[in-house]
Structures are given as C-alpha cells and as structure tokens.
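Removed: one protein chain of the complex. Kept in place: all other protein chains.
What follows is subunit A.
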C-alpha cells in the first residue's frame, strides 16, 4: 500500500496515474488503435459479474484476450454494428488511485471510474472499480490485466457501445 512519505512509490503512483489517465483519454476519444498498443500480448481485459475472481470459469460481461480485443475494436470501427455507428459518447473521470502492490516488474493499481454516456438525447451514468496489473517495460507500462468491475455488474445493465 502506498504511503505519503514514500517518495519512490509516490513517483510510481504519479506514473501509473498518468498512464491510466492517458488510457481513459484514448477511450473517451475512441482512439482504439492507440489503446490496443497499450497491451501486453498475454493481457486480458475483463468486465466481471459480481465479486468473482475466477474469471476463466465464470460468466463475465467480457473477458478478452488479444484476439478478442482486436475483434471488438474492429467491430466498433467497421460501421456495421448499429449500436456503435454511431456509439454513445462518453466522458469519464478516474480518481482515488491506490498502488496495491509492486512485485518485480508487476504493478497493481486500482482506482474509481465515473462515466457518463450520451445517446438519443439521454444520459446514463456508470461507476466502476478498475484494477490494473501493469508491467514495467523499457518502453513504459503495458497492461497485463485490466478488470473493470461495474458497481451493479450483477444487476440490470444496458448495452455498451464503448469500453470502460
């Protein structure tokens, strides 16, 4: 856990925040090619349901490896998916960053996400806990795992034409 007096981890916290904010900015602006490049090849992007930790053996909202991330982005971009052509527009805010652990080159960071979407003249609001496993590489952070756990993930949702 991060403490205010630990200057080294403060620097890490700042770097992780900057990275995750940059990712959020890409998602709000649908700069998906740049987003795909943030990932480690073995990475998973997961929106779980409820409090499960065993994502492989549970039903998730999505549990994307590199192939499925690419397919998902292609679907968003090609214009054949009526829900994403055009998609809802989004504005998100990320805050309450915490470094959970540092283990070699693996950094676990969590934060809160608030997102508002707009489509058809109506707005919807979502909240999620985000947990990242980032790996430190010579070229900066890569995402090994991102878990976006919606506050009401096991409740009645709406369909999403964007990423959390």
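Just so it is clear, contacts are C-beta pairs under 8 Å (C-beta built on N, C-alpha and C of every residue); 3 or more make two chains touch, one makes a residue touch a chain; residues count from 1.
The rule we apply is simple: contacts and distances are computed from a predicted model.
Trainee: Out of "ABC transporter ATP-binding protein", "Imidazole glycerol phosphate synthase subunit HisF", "Peptide/nickel transport system permease protein" or "Aromatic ring-hydroxylating dioxygenase subunit alpha", which one is the UniProt protein name for the chain not included here?
Mentor: Missing chain, per its UniProt entry: "Aromatic ring-hydroxylating dioxygenase subunit alpha".
Trainee: Of the residues A:33, A:71 or A:105, I need the one that contacts the missing chain.
Mentor: A:71
Trainee: Tell me which stretches of subunit A touch the chain missing from the display.
Mentor: Residues 47, 49, 56-63, 68, 71-72, 74-75, 78, 80-84, 120, 154-161 of subunit A touch the chain absent from view.
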